[in-house]
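Have a look at this one.
For this depiction, one protein chain was excluded, whereas all remaining protein chains were kept in their positions.
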Amino acid sequence: MTGEPGTAAAAGTQAGAARDAGVLEIGGLEVWFRDGQGEVLAVGGISLSLGENEVLAVVGESGCGKTVTGLSVLGLEPPGARVSGSVRLRGEELRTASPRRLRALRGREIAMVFQEPMTSLNPAFTVGYQVAEVLRQHEHLRGRAARDRVTELLGLVGLPAPEQRLRQYPHQLSGGMRQRVMIAMGIACGPAVLIADEPTTALDPTIQAQILDLLGRLRARLSMSMLLITHNLGVVAEIADRVLVMYAGHKVEEATAARLFAAPQHPYTVGLLNAVPQPGASRDTRPLTAIGGQVPVLRQAAESCVFAARCPLATDECRKEQPPLRQVRPGHLVACVRPGELRRELAGEAVRS
Amino acid sequence: MTATTATPAARPSRRPARLPLAGRPAARAGAIGAALVVAVAVFGPLLAPASPTASDFNAILSPPLSPHHLLGTDQLGRDVLSRLLYGARTTLVAGIASTLLGTVIGLPIGLVSGYFRGPLDATIMRVVDVLLAFPFLLLAVGLAAISGPSLWNAVLALGVSQVPVIARIARGSTLAVRDLEYVQAAIVNGERDLVIMGRHMLPNIVSPVIVQTTVAIPLSIVGAAILSFLGLGVQPPTADWGAMLAQAQSYLHQAPWLGVFPGVAIFIAALSFNLLGDGVRDALDPRRRP
Partner (left out) sequence: MLWTVARRLVIALVTLVLASLVVFAAVHALPGGPATALSTENDNPAVIAATAHRYGFDQPLPVQYVRWLGQVAHGQLGTSPITDLPVSTQLVQRIPITAELTVLSLLLAVVVGVPAGVAAATRPGRPRDYLSGAAALGGLSIPHFWFGIILILVFAVHLHVLPSGGFVPLSQGVGPNLLHMLLPVIVLGTGLAAVIMRQTRADMLDVLGTDYVRTARAKGLPEWRIIWVHALRNSLITVVTVIGLQLGALIAGIVTVEEVFGIPGIGQLTLDSVSQRDYPTLQGVVLLTAATYIIANLLVDLAYTVINPRMRTWQGAT
C-alpha cells in the first residue's frame, strides 16, 4: 500500500478523527490506467476528509491525478480504469454502491462542475432545458415549476436577464456565462458536496475572480462543502480553507491554507509557491524559479519518493521508499524525510538552512 | 537507484512502421481475397476447362457436379465455371479502370482548382458539380442511348461519375497545403506553377485520394455488375458476372445454381476489396479504430 504505511496512517487518521468524520471521506484511493504498454498509476493511495461547509483545495500540476481523483468520487473515471479504495459520503460507501444508487446521488448529493464550459454543455439543447433536466431527474419538477426554479437558479449564479437565458443555446453565451450555467446545474438540488474541477482555468482573469467570488458566496449561502481541484495557487488563496498538495498521484502535503502559504514544508510545495509571482511586491525582482524536470509516469507502485528526481534536497534516504505522511503540526501533514528544510524564498530571505 | 520510472509522460507511440495489416485478420483476409480475384482475372482463362462461349447442346442446364461441368451449365449449355473465370476479367477491369479514370481526370482538376483558387476555382467546381446531378446509372443510360451499351460505356459512366468526389477531395487537400510555408517559398522563388503542383502539392494530396480509391473500387465493382445486369454494360455472349445473373433470372425454377455462383463471385470480390480498403484506411489514419 503506497502513501500511508504504518504510524503515519495513524497520524493521518488521528487528524481526521479530530475533525470527526467529514461529509466526504476518501480512503486509500488508487487508480490505474491501461495504456499501450501496460498500466500507469494515476492516483497512488489518496486519503482525504472533507468537512461540513468546508472548502478543500486539491492542488498540483497537470497530470498529478487530481482530476481523476475528483472523477472517481462520482464514479466517472474513464472506462478501462482500475479503481480501488474507499469513498464515503456521509458514511455511505460509494464504490460498492449500485449504479442506480450512484445515479441517484449524482447531481443531487454530489455535483461536479467541469473545467471546459465550452464543451461541457450539450450544444443541441437550450440552457434552460439542461438545468431543468437535473431538477426533473431528482426533484421531479416539470413545466412551470421547473422553469421558475431554473430562472431563480440562473439569477442566483449571477446571470443577467435569466428569463431570457432559458431559451438560449450554449453557443450564444460567453465562457463566463456558460460556467455560471454549469454551476447552476451543480447547485440546483442543493448538494452536500460540490466538486469543482478547475472551474476558472478556461476563463479570462477578470471573469475568474467573479466566478470565485460566486463560489464563495454560494458556499456560504447553501452550506455546501467544496472540493476544489486546481493548479492555480491564487485561486487557493482566495477561497480555500484547507489545501492538499498532490504530486504524481500522491499526497505530499496537507494543511490549512494559511499555514501552507506561511510555512510550506514539502520541497514541491515550496517550489510551487516560488513559481508564483508575488503581486504588490514592487521590490521583488528575483526571477521566477521553475521546477526543472517533468512529472514521472509510474508504472508500478512508487519505490522511492515520487519527487526525488526533481528535488534539490534529495538524498539516498529519499530514494528508498515513498515517505509516509508525518504530522509536523496539528492538522499539517507532510510526506517528506526533510520537511521544512527548503524555505520559501521571500523577497530577500535565505534560501536553504 | 530509483525504481520510479523517470521518463517524462509520453503518449503511446503510433508508429506505422510495423506492417500495417499485421494486427488485423480481417484486412489480411481481404488482401488474400483481392489477390485471389486478381489472379483469377489474370490467369483464369488459362485454367478454364472450356471456352466461355462454347455451347454443348447435349448438356443444357446441367446441375453442378455434372461430368465435365463442375459448376453446371447454363441455358445454352455453356460451362458455368469457365464463364465465371472469364467473367472475373470484365468485372475487375470495369471496377478498377473506372476508378482509375475518375482519379486520372478528377485529381488534376481538383489540384488545379485548389491551386489557383479564385474565380477559376469557383467555375471549375460549379461545372464539376453538375456532374453530381447525374448518378452513374443515368450516365450509363444516356451513353447507352447514344452509342449503344458496351463495356467501355459502362466504364466511362462509372468513371465520370466519380470525378466530382475525387476532384473535391483533391481540391480540399490542395487548399490545405496551399498555404504552407514551403509552398509559399517555392512560389516566391519563382518556380513554375506546374513544378510546384507536381513536386510540392501532389505528394500531399495523394493520401486522401488513395483512401477514396479504396472506397471507390468495391463500389465500382458492384456498380459495373449492376450495369451489366441491367444490360447497360457488357453485351452477350461475353461472359460477365452481372450479365450471367441477369440471364439466370429466367431459369430460377429449373436451374437455381445459375443465380448463385456469379453472385457469390461478385460478393467475394466486393467484400475482399472492402476489407482490404478498411485495412489500408486504418493503417493510414491512426485515429480510426474499428
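Lettered A and B in written order, each chain numbered from 1.
Keep in mind that, in the parts below, a contact is a pair of C-beta atoms (placed from the backbone, for glycine too) under 8 Å apart; a residue touches a chain by one contact, two chains touch by 3 or more.
From a predicted model like this one, the values you see are computed outputs, not experimental measurements.
Asker: Using the touch definition from the top, which of A:Glu39, A:Glu116 or A:Glu321 touches the missing chain?
Answerer: Spelled out, the listed residue whose C-beta touches the missing chain is A:Glu116.
Asker: Of the residues listed, A:Met185, A:Ala240, A:Ala302 or A:Leu333, which one is in contact with the missing chain?
Answerer: Result: among the candidates, A:Met185 touches the missing chain.
Asker: Out of B:Gly72, B:Gly159 or B:Pro218, which residue would touch the omitted chain in the full complex?
Answerer: Answering carefully, the residue with contact to the hidden chain is B:Pro218.
Asker: For the chain not shown, which residue from A:Val87, A:Val134, A:Leu159 or A:Met177 touches it across the whole complex?
Answerer: Counting the whole complex, the residue in contact with the absent chain is A:Val134.
Asker: Need a quick check: the contact residues on subunit A for the chain that isn't drawn.
Answerer: 74, 76, 102-108, 111-112, 114, 116, 118-125, 133-134, 137-138, 169-171, 182, 185
Asker: Extract the touching residues of subunit B with respect to the undisplayed chain.
Answerer: Contacting residues on subunit B, toward the hidden partner: 126-127, 129-130, 132-138, 141-142, 144-147, 149, 161, 218-219, 222-223, 225-226, 229-232, 242, 245, 248-249, 252-253, 256, 259-260, 262-263, 266-267, 270-271, 274-275, 290.
Note that only the chains that are shown with their structure count from here on.
Asker: How many angstrom between the C-alpha centroids of subunit B and subunit A?
Answerer: About 55 Å, centre to centre.
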